[in-house]
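Only a single protein chain was left out; the remaining protein chains are all shown in position.
This part shows subunit A:
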Amino acid sequence: MTLDVLYFAWLRERIGQPRERIETAATTVRDLIADLAARDDWHAAAFADLAAVRCAVDQQLADLDSPIADAREVAFFPPMTGG
């Protein structure tokens, strides 16, 4: 399926782009990360420490085991620092 993947803060910097459109067979966020991390060294570096990575599926906060079967947009970012 076609998926828009978005990156924020230092994940965006490590990967070198704010978003990309990809084809993937991943069915969970965790599968998607494995798929992305295998693409090149930049992706691998960004996903080296999953304890430091948070995610959202279609703009709702999600877990690594959340399904993405019907998702259009998945975002990865560090823990949030608002307020």
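In this section, a residue touches a chain if its C-beta (ideal position, glycine included) is under 8 Å from a C-beta of that chain, and two chains touch if they have at least 3 such contacts; residues count from 1.
In this section, contacts and distances are computed from a predicted model.
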| item | value |
| --- | --- |
| Listed names "Molybdopterin synthase catalytic subunit", "DNA-binding response regulator", "Probable septum site-determining protein MinC" or "Transporter", matching UniProt entry of the absent chain | "Molybdopterin synthase catalytic subunit" |
| Sole contact to the chain not displayed, among A:L6, A:A46 or A:A71 | A:L6 |
| Where the missing chain touches subunit A, by residue | 6, 8-10, 56, 59-61, 75, 77-83 |
